[in-house]
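Dumping the structure here so I can ask a few things about it.
Note that one protein chain of the assembly has been removed; the remaining protein chains are unaltered in position.
For clarity, chains are labelled A, B, C, D, E, F and G in written order, and residue numbers in each chain start from 1.
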Amino acid sequence: MRRERVRDLLTRVADGSVPVESALASLAQEPTESLGFATIDHHRALRQGFPEVIYGAGKSTEQLVAIAQRIAGRGDGVLATRVPDASISALLDTLPGAEHNALARTVLLRSSSPTATARRTVLIVTAGTSDLPVAEEAAVTAEAMGCLADRLTDVGVAGIHRLLSKRGALDEASVIIVVAGMDGALASVVGGLVRVPVIAVPTSVGYGASFGGIAPLLTMLNSCAAGVTVVNIDNGFGAAVAAARILHGSTE
Amino acid sequence: MRRERVRDLLTRVADGSVPVESALASLAQEPTESLGFATIDHHRALRQGFPEVIYGAGKSTEQLVAIAQRIAGRGDGVLATRVPDASISALLDTLPGAEHNALARTVLLRSSSPTATARRTVLIVTAGTSDLPVAEEAAVTAEAMGCLADRLTDVGVAGIHRLLSKRGALDEASVIIVVAGMDGALASVVGGLVRVPVIAVPTSVGYGASFGGIAPLLTMLNSCAAGVTVVNIDNGFGAAVAAARILHGSTE
Amino acid sequence: MRRERVRDLLTRVADGSVPVESALASLAQEPTESLGFATIDHHRALRQGFPEVIYGAGKSTEQLVAIAQRIAGRGDGVLATRVPDASISALLDTLPGAEHNALARTVLLRSSSPTATARRTVLIVTAGTSDLPVAEEAAVTAEAMGCLADRLTDVGVAGIHRLLSKRGALDEASVIIVVAGMDGALASVVGGLVRVPVIAVPTSVGYGASFGGIAPLLTMLNSCAAGVTVVNIDNGFGAAVAAARILHGSTE
Amino acid sequence: MRRERVRDLLTRVADGSVPVESALASLAQEPTESLGFATIDHHRALRQGFPEVIYGAGKSTEQLVAIAQRIAGRGDGVLATRVPDASISALLDTLPGAEHNALARTVLLRSSSPTATARRTVLIVTAGTSDLPVAEEAAVTAEAMGCLADRLTDVGVAGIHRLLSKRGALDEASVIIVVAGMDGALASVVGGLVRVPVIAVPTSVGYGASFGGIAPLLTMLNSCAAGVTVVNIDNGFGAAVAAARILHGSTE
Amino acid sequence: MRRERVRDLLTRVADGSVPVESALASLAQEPTESLGFATIDHHRALRQGFPEVIYGAGKSTEQLVAIAQRIAGRGDGVLATRVPDASISALLDTLPGAEHNALARTVLLRSSSPTATARRTVLIVTAGTSDLPVAEEAAVTAEAMGCLADRLTDVGVAGIHRLLSKRGALDEASVIIVVAGMDGALASVVGGLVRVPVIAVPTSVGYGASFGGIAPLLTMLNSCAAGVTVVNIDNGFGAAVAAARILHGSTE
Amino acid sequence: MRRERVRDLLTRVADGSVPVESALASLAQEPTESLGFATIDHHRALRQGFPEVIYGAGKSTEQLVAIAQRIAGRGDGVLATRVPDASISALLDTLPGAEHNALARTVLLRSSSPTATARRTVLIVTAGTSDLPVAEEAAVTAEAMGCLADRLTDVGVAGIHRLLSKRGALDEASVIIVVAGMDGALASVVGGLVRVPVIAVPTSVGYGASFGGIAPLLTMLNSCAAGVTVVNIDNGFGAAVAAARILHGSTE
Amino acid sequence: MRRERVRDLLTRVADGSVPVESALASLAQEPTESLGFATIDHHRALRQGFPEVIYGAGKSTEQLVAIAQRIAGRGDGVLATRVPDASISALLDTLPGAEHNALARTVLLRSSSPTATARRTVLIVTAGTSDLPVAEEAAVTAEAMGCLADRLTDVGVAGIHRLLSKRGALDEASVIIVVAGMDGALASVVGGLVRVPVIAVPTSVGYGASFGGIAPLLTMLNSCAAGVTVVNIDNGFGAAVAAARILHGSTE
Partner (left out) sequence: MRRERVRDLLTRVADGSVPVESALASLAQEPTESLGFATIDHHRALRQGFPEVIYGAGKSTEQLVAIAQRIAGRGDGVLATRVPDASISALLDTLPGAEHNALARTVLLRSSSPTATARRTVLIVTAGTSDLPVAEEAAVTAEAMGCLADRLTDVGVAGIHRLLSKRGALDEASVIIVVAGMDGALASVVGGLVRVPVIAVPTSVGYGASFGGIAPLLTMLNSCAAGVTVVNIDNGFGAAVAAARILHGSTE
């Protein structure tokens, strides 16, 4: 159960609108659930504000469906990332009302109860068109976590005026996620322009000495703009969770 | 000039306590200053809330002293990191009132004017005793940036009860910096326990297949706890700046 | 011929129930057998307690069948790992009574004679669902070698309570195999909790800076829990043989 | 407190030779102790059979002495590895009766109470003379953990008869630690000759494409002899702890 | 034109059996021939004793056929390696009498004139069955270059008696090519047993930390048996040419 | 708009043949254009002399077509590289008059207005036949940028007379692009023979320890011939743009 | 002899001011000269416009002095780079009139005859103060080769206004050398701003995941600004020679 639902439940117990026994039953659900091939961490919604997210790569359709059903049953919503094409329709059948984002490769079922929202904006900036799938994974995840997500697309440093002409968007964001492959230089330039947290996501876009994303990863780790942090190559999901950690921390 | 000083100045202009011409003179200082071997970015204090920090490694004592004098002249304080032993006394002579932290290898001159403080805590967690210099660099930097810094030392996962018995400290922090070498596994465990932002700093502590910090760097980039972000190996400074970006963003 | 069969044979010669000439014929079989493309090490069953195991990857169906026939002919059982899909039915036809484990990609024909069993348990712990094929390869191998195999699944450190709630299973094992991809941090935590031998198997599960398993491999080699040993990436087979070396050594 | 001491204490309580209050006082010592720069895991002796071992590299003499004093105070002995030359005499002064092994770079204070011994032999085999410091670290550690340690020196595979002529020693060992740099091939040959556990330690001995031990590390991870496990480069300490885990597991 | 053909031609000119003008015409052929997409080095047969060998990978069938025709036209034979499956029949049609070796992926047209043969033996030793394609490429190449090729198969060091029982074959060879993947340890053992040149070929056989052949490559470069030389991963062709350089050098 | 078109327009304004308002309208087009998934840098033609080149890899046909239409609309021509096979016909339909080069994987629409040409020659030298696609990409790009392109094919250093016999072609070139895989040694030899700029392009041609082009990349970066510069692996496009930067710089 | 001196000599022979025999003697000097430990390429001055430059690292003072004497004897000047501190005074004694640049670690003796100069400017741009030694090596070399050298210092992208405010200097250069460590992002930004050739020099400035310059090297090889070329890490010398190749090519 998400933190806000527990808080709401406790409030109702306090004001008498929910009897103690009923609240107890809700809270008494097991924090973990074993499916044999998976051990679901239901406690995560309470501990970290969102249920365990399902990483789709390498899981069979049967496994995905079974895990999604159990998480959905708790009522806090479901997010699956890197969903293999072959599993999408089965997952959508399992989760009525869920949304599929083809570019992001995600399936999202929103929570059935109102959720706390961060009311502040994550701006997702991409260096090139090919970085979009990773950026979109970040955007879907940020929204699933209750944040607002804006995009600024294809503003790589080879034509720096494209970025500089968007200073307004940069200044209005509360957190900025920079998604870039090849030289990854965009993260340093953005990091030097703004004061807010900047999370850099290297992508595997490129060829040759890009080495599947190692080049932008190293660029970002060595950013001459201080205070830029980095997540794994192509990990749009992780960047958005980091953004949500920041925004929720400052609104509670 | 730091943002808060400019804000203060403008407020005084608005209420008539400072004449326009006087304020203009203060604001008319050049945003960059060239020393031949360096181009100081004085605009950084306004843009990012703290003056350019001096990275001491590879600079001569003469260069360090000259740069420090120019930055100090603006009145927003000075921080130098990785200061070579041979340059410390010259730097302390140049900056009366500055503090030297031998473990962190820093020299810090606090701002002559009151600074905005974040009033929230960065908790710096280390896996082992040998990670302390990097942790201390983070602590000094965080304090220079107006944050509070707490420490939790030598709580690596080989004795997980050491960490678990400190849940209280973890729960009270607004941002957590995890400093770890060798297997770097502490970042994942902490990331799974808390909801706030976790910034991981791999250290070059270790030997053999640690490869000067590559092992914990990769561990942290691949953290199974979502939303953990990473900075460069041994980069305690960068982690603290990232924490300050987070905390200042949420207090303004 | 396995050690226990030779020991049994010698015992019968000693008590007169088997004539010397008959025993001699059994023992006179060549220790190696050449098939042109392979040189089978029949002596391994006697030297190391189990016949040469067939590594299926990169071998044609014809080669697999021919090698399996020769090993089966000695009566000590057959184990083939990494069996290509295209070779499974031919192999099962060749080895009547053999069992195919699809997840583990193994074909196992148990020994026709009773084998010494270790009577002690190898516990195979996995960090995530995607690590299961490697874990299952370990389980099948351990059982083929006469050990008992238990499983603890999907207890990665991002939700450490999942592992801590299973202290009982950890404490009862005689050897623990930890199978983990991504950050590989589970090995260090388990290594710190128990006193028995811990064998870590990094998996190629993950993406980006996981580099096909290098990240968890380095994590495990640098484990801050002393005495954790490591096998090759995805090498569930090797981990189980190491466990069998340990358990058989202590029961003879 | 070591497991055997606790067991002994409980036995005496049971037979009345130690009063409950006195036993309680002994058991009531804190499981962890904080020195500011270190958090000592006193519980390790009970949990894993030997007190926390002090890794000397990167620690100041003051830190080493302080940690050693606290561990020694519990009466279960002290082992420090990789002790810097400059700290040796201070450490020996701090620990009366401690032994310094210059080749192994260790300082060992034996337990003041009798300890459980494994009564079985770890054979430490080295490929070349330059591998001796790592081998000796393993030997000292094994003995500190209550095992017997034998050596077989300079029997690399370039002259395979040197190894084959020692089959007797190989056959008598309960666990074999193979220490080798350069090509690391010795581990595979030994692994193929024996049935007992083989733990391989790559060393940084060599030059050029040895890459500080990466070459033998990879050789050992890819050993064609099944069931060979590997520890970090130059980690003689870890190999011995792994051996002790094996031998103690089988004697309890 | 091969060296021996030129030598023969000159001999006949000397004894008058071939007129000067006729010999001149034969010798006046261009040393290089341009096909637009390729510049054939016809001089190589004279300079190095065998025509330019065609590396098939990455070439279209049209390119392979055109190059093969031009080389065949000079009468010194043709060897193509790594021939793509799709190009085999076209190449065999182009080169009547050519032989296709499926395992080695070669097409060989022997020289139409008698060639100098080395009359001495290259022994090709393989560690495992999966190394056979590389070994067979070496064997075909060695024979094309006029050497005798023998094989010793699947004698890896995990069962060292398989190799030791073949000392006779090792002692009779003039050059030994060792083909091994995984740990590549066979090269060191063979190098220590014999006095003749040993050429090591690492193969990409293996998985995980084999890294596509880097592991055995490093093993072989660091061989503790002095004087073992190494060629590129999977380069059976290059090893055989090196062997031919040795054997022809010693017979002229 | 390309520089020369702007220069021409201004000249006409100066001589009265184009009214100011009309020129203004032409110049008033936006320097960037957003398509949602892409932000086209139309200013590049003016700033750098050629419109933004479309990198085809990783873009959908729809994206390629949309971007190409917008660039073509400005009248300065279009170049698309690494065009996926599936997008070629749609792109040719979109750009009437465009030319497809199958070997180079390019689609080129020449500018509708006369362009400044460099009138000097880029010589593209390749080591082997398999390097041709990269070389051809360079040639098409050089011609699109207004340079002349010559080729010298398959003159690798294993038969150095092939290169030395072409000294004339080398001496006549204004810039030389050396395209080579495997050992990449050709760049050093050419760099030592000529005085003009030499741009080296490593290719991913090769196998084993070529590591997808790392081997020739390192060779070229370490060239013992001073002043050889290097571009990314397989980056024929980048080498040609660098050549155009050189040649246009010297003709203006 | 430099090209211009030969050209001058031939002109004088043509006009009769130098007798044929005298010119012949000047031209008859050996193109190479062997010192036992070195083979000097005196032909380089004629072939490439400047005498062989002496790479000082790894050479003894005796070797440096001997080589410098021989090159100086030809009258075309001498440049030594990476001169060890211990060899400087001996070298200055050997070469009267030579200049030592401590930052660049060079010793330069200018040619005794007037040399062709390129009359155009190489602008050397550095990201940080620590990049200066490499930049200065480039500047000294460029001047030795007859080019003009300007500097733009410490304008890294973390404060992009520092660079943008210098557009004038960028626009006036004929070739730009960008020297940067850490993230190396400056090369991409400069490459996108200008039309002239941009040569990027990664430096080993940085720490951790900079890996001695690999990070900026990869950034530069993957530059999203087309046509940026790269030289080896810290190779200011090579970058300047590349610039001289460009500028001399366009002035002859």
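General remarks:
Assume a residue touches a chain if its C-beta (ideal position, glycine included) is under 8 Å from a C-beta of that chain, and two chains touch if they have at least 3 such contacts.
What you see is a predicted model; the values in this text were computed from it and never measured.
In the full assembly, the chain not pictured is in contact with D, E, F, G, by the touch criterion defined above. Here one chain is not drawn; of G:Arg12, G:His43, G:Arg110 or G:His161, the residue touching it is G:His43. Only one of F:Gly77, F:Gly159, F:Pro197 or F:Gly249 touches the absent chain when the whole complex is considered: F:Gly159. Checked against the hidden chain, the listed residues E:Gly56, E:Gly181 or E:Gly238 yield one contact partner: E:Gly238.
Interface note: of E:Ile71, E:Val107, E:Val190 or E:Ile246, the residue touching the hidden chain in the full complex is E:Ile246.
Within the complete assembly, D:Val155 is the residue of D:Ala45, D:Leu95, D:Ala139 or D:Val155 that touches the hidden chain.
Residues of chain F that touch the chain left out of view are 127-128, 156-160, 164, 182-185, 188-189, 191-193, 206, 208-211, 214-216, 218-226. The omitted chain makes contact with chain G at the following residues, 31-32, 34, 36-39, 41, 43-44, 52, 55, 57-59, 63, 67, 202, 204, 212-214, 217, 232-235.
Contact between chain D and the unshown chain involves residues 128-130, 132, 153-155, 158-159, 161-162, 165, 205, 207-210.
Everything below uses one rule, namely that only the chains that are shown with their structure count from here on.
Of all chains in the assembly, those touching chain A and also chain E are C, F. Taking shared numbers over all numbers used, the chain C to chain D interface scores over half, which places it in the same class. Averaged Cα coordinates give chain A a centre that lies 39 Å from the centre of chain F. Here the CA centre of chain A is 50 Å from the CA centre of chain G. Taken residue by residue, chain C touches two or more other chains at 158-159, 193, 208-210, 214, 217, 221-222, 226, 232-233, whereas all remaining positions touch fewer. Taken as a graph of touching chains, this assembly fits none of the simple shapes: it is neither a line, a ring, a star nor a complete graph. Pairwise, the chains that touch each other are A-B, A-C, A-F, A-G, B-C, B-D, B-G, C-D, C-E, D-E, E-F, F-G.
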